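A short worksheet on the structure shown next.
One protein chain is absent from this view; the other protein chains keep their places.
Chain lettering (A and B) follows the sequence in which the chains are written, and residue indices restart at 1 in each chain.
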Amino acid sequence: MRRWLNKWPLFRQLTGSDRLGLGSAVQSGRSRQMRARTENAEKVAKSICPYCAVGCGQRIFVSNGTITQIEGDSDSPISRGRLCPKGSASKQLVTSPTRERWVRYRRPYATDWEYLPLDTAMDMIADRVIETRERTWQKTDEAGAPVQRTEGIASLGGAALDNEENYLMKKLYTALGAVQIENQARI
Amino acid sequence: MAEAHPVGFQWVVEAKRRGARIVHIDPRFTRTSALAHEFMSVRAGTDIALLGGLINYVLTHERDFRDYVTAYTNAGAILREEFADTEDLDGLFSGFDPDTGSYDVASWAYENVPDVSPAVGKERWVEPTNRGPSVGGRRDDEAATVEQFGSGGATVGGKPKVDPTLQHPRCVYQVLKRHFARYTPAAVAEICGVDIEQFLDVARAITENSGRERTTAWVYSVGWTQHTVGAQNIRSASILQLLLGNIGRPGGGILALRGHASIQGSTDVPTLFNLLPGYLPMPDAHRHPDIDSYVRADEGRIGFWGNIRAYAVSLLKAYWGDHATAANDFRYDHLPRLTGDHGTYQTVRDQLAGRGKGYFLAGENPAVGSANGKLQRLGMANLEWLVVRDMRLIESATFWKDGPEIDTGELDTERIGTEVFFLPAASHAEKDGTFTNTQRLLQWHEKAVEPPEEARSDLWFYYHLGRIIREKLADSTDPRDLPVQELTWSYPTEGPHAEPSAQAVLAEMSGFGPDGPLSGYPQLRADGSTSSGCWIYCGVYADGHNQAANRQPYSEQSWVAPGWAWAWPDNRRILYNRASADPQGRPWSERKRYLWWDEEQRRWAGPDRPDFEAEKPPDFQPEPNATAQDGLAGDEPFIMQADGKGWLFAPAGLLDGPLPTHYEPVESPVPNSLYGQQENPIFRPYQHAGNRYHPIDSDVYPYVFTTYRLTEHHTAGGMSRMLPYLSELQPEFFCEVSPALARERGLRHLGWATIVSARSAIEARVMVTDRIRPLRVRGRVVHQVGLPYHWGTNGLSIGDAANDLLPIALEPNVDIQESKAATCDIRPGRRPRGRALPELVRTYRRRAGIERSDS
């Protein structure tokens, strides 16, 4: 009975010490149970901010398989838990609807995109690489020195690529004989 | 720093709180200036004059840290008699060949030390441009070789003869004194547009704050590098810091603030045309026909580069595994060969010429982010196929549909034959991997969730692309395909998308020996018994443990925090830290104690790992013919250098001079005050009708402009302009001008302005602000226009791309473009639309006399 009555703000106001009804008396059930949503994260991934090269530590909180918060990692000797506006916008970077989630394909001379399944796209790209490489292969240069390469395929990578990604890129391109392999690091 | 690296700036605020004096030098007053003690406004592109002035101040007043300079730098080294300085040759060094537009660097070497600079290869004629050298600016075989020294010094044939008194007229110290003598405070004021008293105040501040007891740090970003004298800007700072004893010591250094999460990693594990992992060069078709010739210049030299064969063989073993044997030169012939410049701007030139067929863009947006964006877009419109991997629809993915050239009629969607594949990319939260931050720290980031729908990591893309290609080529008998067939390409995969294990790739980079994971690069061998995909990262997977994932909280360890992540090389946090102790191994002062020789333990001690052999005593003297690290004495801290010294004078390694010299930017409002030579004599011009340079002191393009970032956005905008929370903070492209320039040109605050160069014309909203100040240069007023370069046509916050205005003019050592100083005109109102836009640009070119009839 009292518990039922306690849900009633006026009862709390009259019987508690919040006689003006500005504090606990008017606190809603929702407010009373309010806790940081990160408290019940099923997983906290230790990450690094993807923007500049300061390398601030991030903690990524995951609940029900989705990211609920990204904030600074207070253990980091570099950032001590702090983030700039870009780092603070990391969750939006990852989860906002402006993000592309599906493959797009533009045929030569077409005026718009169409959809292509990822596997098909991968297979087509592999074919383009093989065909272009074969067609533009250089065994030697004009002076007859062996060069075993193609100048028909080039690559320009951003500098938010992981080291492991850069490593596989360079390794694959080098084996394919593609030499025009570049990165933001020169720009 | 507060603008582009706000969280890093907390340490400046902290230093300030503890009494450090903060000086900010920049063309414009920024959020950094707001918190500095002193702001010195400087004309964009005059950094060598300013730093040269500081060097001159140090030398004139003998304020160098003499004990450090004598012991640890090449100040006493004797140079050759035939060396001639810019002081003698009106802005040129000895060895300049006006026919080839390049230097023969032999005369720059130490006396009595053999010149081992790269052998001359073939040369290539480049058609003349409207400005700059009439030829290519450097020999083709020298293409960006300087970047090899990303982890240490260039090759010299041995240790020089030294005058420890520094009095010999041909010793480096005396040459330096003469070279910088004309960089007087008055000259600095006239060139840079700074106030003499303020300049002297800064000079006093840095000298009084350097020496045994104190150190001064310099922090820079692309404001120093993106110039035709980019490498020499950094050299200037190196000279200053070596003279003041500020290298290898706590609180000292020259700190590069790099602007992308793993841009350091992208040079260490390069996707750069001229490098293999760990700053090993890509082989040259003519100079490096076999592995012996490839390693010849470095093998057996003094310093750790003397082990180059071990590093190279270990890389080849990582690439081709058991197929790489001593009998087949470890498959050295599987490596493709260079014949000159294959850099990104050369790539665009090939695309424009129809030679480039396919193009991969992985997280890069050249349509906005590269100089002369129009040429970038025209190049892409001339491709057969283009693969764009990004998280959002960046301008480089949609140029065929809505690029600026569609509006001007220069391109027509239905006539662009480029086949475009847009593949959505995974975010950092959706993949494992390491970023290498600006301090050389490899930091592991864990995957939090799977990427959505068809988004995948680049690791996934390249692994599976390689897998599919290998499957398709499996049965080929063409020798061309052997490097692909023999490539080690089996990485464990996991999860619903068959994601390759990033940890396995990291372990391959770190390397393996007969007994398992290697603990550091000294273990690498040239006999094929070890493999390491990136020798400077060797040890990041020591003991089979991912050291980059170490996360000991900073509050639970020393201030150096070695338990957090892993720094290359060998988890050393301050490079060349042997220099923090005196030659006898004692700290220079208690206050600046960092590393010292512990006589009892017979090893170097301190809070950091020694960037030195841990057990080599200070009094160690090498055997006469010792090589590699064995050739270094116990008091030679610069272990990657062939003489163990910090180089005040660079006897090798640079193509445009052994000492920095003030040259004007390619586009400058004034003639060079110091020399008859106007610009870097061997800057790399870029031939294209769409890439004309402005005349010097042009009244058609009378204003200086510089480009920069804002805190609220990121580079070419792909990671910020598409986000609501960031876009609303800086919702539109704007230009910043002083009230005086606004008056002169009738520009209204919040109105529109059109900014015109010979490449393009763009429009921007006008921000009239006192933070941009007119400067007095050579007795007249020079106005500067500030342009943040984040914008493009896609996203939530849109605007014209500032980089469209820039010319491609390349630095000769590393091929970086000059994007921080150029000239322009600015006028009120919006730019014309449609065909009228290129017509406006042509009209300007005609007025300036740089329009050729064929364009």
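Definition applied: a residue touches a chain if its C-beta (ideal position, glycine included) is under 8 Å from a C-beta of that chain, and two chains touch if they have at least 3 such contacts.
Note that in this section contacts and distances are computed from a predicted model.
Student: The complex has one chain missing from view, so what does its UniProt entry call it, picking from "Oligopeptide transport system permease protein", "Formate dehydrogenase beta subunit", "Monovalent cation/H+ antiporter subunit D family protein" or "nitrile hydratase"?
Tutor: "Formate dehydrogenase beta subunit"
Student: Which of these touches the unseen chain: B:84, B:187, B:205 or B:840?
Tutor: Answer from the full complex: B:205 touches the omitted chain.
Student: So which of B:82, B:213, B:527 or B:556 would be touching the chain we can't see?
Tutor: Counting the whole complex, the residue in contact with the absent chain is B:213.
Student: Looking at the whole complex, which of A:84, A:125, A:169 or A:187 touches the chain that is not displayed?
Tutor: Result: among the candidates, A:84 touches the missing chain.
Student: Give the residue, chosen from B:730, B:793 or B:823, that touches the chain omitted from the document.
Tutor: Reading the full complex, the residue touching the unseen chain is B:730.
Student: For review purposes, identify every residue of chain A that touches the missing chain, sorted by number.
Tutor: 9, 12, 16-28, 30-31, 34-39, 69-72, 81-89, 91-92, 96-98
Student: Just the residue numbers, please: which parts of chain B touch the chain that's not shown?
Tutor: Touch with the absent chain occurs at residues 2, 6-7, 9-10, 13, 16-21, 24, 29, 31-41, 193-199, 201, 204-205, 208-209, 213-214, 589, 591, 710-712, 724-732, 734, 738-740, 749-750, 765, 767, 769-771, 773-776, 781, 796-797.
Please note the rule applied: only the chains that are shown with their structure count from here on.
Student: Between chain A and chain B, what is the gap in Å from one C-alpha centre to the other?
Tutor: Chain A and chain B have C-alpha centres separated by 26 Å.
Student: Could you list, by residue number, the parts of chain A that touch chain B in their complex?
Tutor: Interface residues on chain A, with respect to chain B: 43, 45-58, 60, 62, 65-67, 70, 74-80, 82-90, 92-94, 96, 98-109, 111-113, 116, 118, 121-130, 132, 134-137, 139, 141, 143, 145-149, 151-187.
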